[in-house]
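All protein chains of the complex are present and in place, except for one that has been dropped.
Take a look at subunit A:
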């Protein structure tokens, strides 16, 4: 899990400063985890529309994979039920595995695409899967798996 410490630059008075932009959930297909692909106006020209849409679409694909009710989830459910769910003490669930993949993907996207543009994408799991947030104009200390990384403006 990432822990963020907001630094001074974020709080400097700046007319072009937009500290956080939130992308809300898209409930058109039910309670499945999906985020809106609509490009928020607050991001303006900070990032290309296609890059943003690709990121959100990929995230949506990952979440759809995690929440898919199919053969694998039945197997996992039946096996777990047969062991009175004790197997979850030793085994990672499919959802948790996909969440780890998502976390890695977000980190990679931040390094390659968003950090050079002065933005930071936060993992929705930190906000209860309610929003994807973009932080901008910030000097953030992020705690990844085991090390501190600093993303500069």
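Structure notes:
Convention: a contact is a pair of C-beta atoms (placed from the backbone, for glycine too) under 8 Å apart; a residue touches a chain by one contact, two chains touch by 3 or more; residues count from 1.
By definition in this document, contacts and distances are computed from a predicted model.
The chain not displayed here is annotated in its UniProt record as "Palmitoyltransferase", chosen from "Replication protein A subunit", "Prefoldin subunit 4", "Tctex1 domain containing 1" or "Palmitoyltransferase".
By the touch criterion stated above, the residues of subunit A touching the omitted chain are 1, 3, 5-8, 11-12, 19-20, 22, 25, 27-31, 66-69, 73-74, 76-78, 80-81, 84-86, 88, 93-96, 99, 125-131, 133, 141, 143, 146-148, 150.
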